[in-house]
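Shown here: the complex without one of its protein chains, the others still in place.
Showing chain A:
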């Protein structure tokens, strides 16, 4: 049972990887070792696939509502979209005081996309892998945010935006000054300041991405562990955990969005 269980867990945590194997060339990895051997030049087809499908779903729904937007009494979908947009717009306006065409839609995209990706966590852990297994696909991880590549991909994008806006607003010299002359405004302290500020700057994307990844990965792992129990007792643990997880996935999506707004608003502020 023990070997079986660890195999089951490892199987569930393995992404469907497509990449360049040093020996066998371009192919889907058939086990964890092959995936590892592919190194950086590989792609998690399941992560990309699910995240694109979910992002597409989000944009499809919102675009549909936006196209048939009416000034009169809003219908169901429009109502929902308006509530979301208003909620995001309010959050942005409370935190971010500059003028930017980008930041509000960016926040909406982050919130809805991350929420939808997290929501996949509530689909029972064996359903989709079993379905794809029946179709001959042996690895399928359906929650993109439990893949560190997905979360770090987003947080690094945010990081690039932080740097872009820092330079755009403060100029290269302003940004450099911010990194070198704080917190101690003394030429001798430049290396120390640079180290301090550099760590602070780099910690932003790392913490942003790993927070989301860690929460969802842990949640998913617990669902997998619960799935190891006899089927007649699983509900006693999985139902409370799922209900609790509804809070987690919403909260993590919200935190990711809020921190992005905060970081970008810090990038916009001139000291």
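By our rule, a residue touches a chain if its C-beta (ideal position, glycine included) is under 8 Å from a C-beta of that chain, and two chains touch if they have at least 3 such contacts; residues count from 1.
Just so we're on the same page, contacts and distances are computed from a predicted model.
For the chain that is left out, the UniProt protein name among "ATP synthase subunit b", "ABC transporter ATP-binding protein YtrE", "Glucose-1-phosphate adenylyltransferase" or "NADH-quinone oxidoreductase subunit I" is "ATP synthase subunit b".
Contact with the chain not shown here comes from a single listed residue; of A:95, A:149, A:234 or A:250, that residue is A:149.
Listed residues A:70, A:173 or A:186: the one in touch with the omitted chain is A:70. One chain is missing from the display, and on chain A it is touched by residues 15, 17, 19, 35-36, 38-44, 47-48, 51-52, 55, 58-59, 62-63, 65-67, 69-72, 81-82, 85-86, 89, 101-102, 104-106, 108-109, 113, 144, 147-150, 152-154, 156-157.
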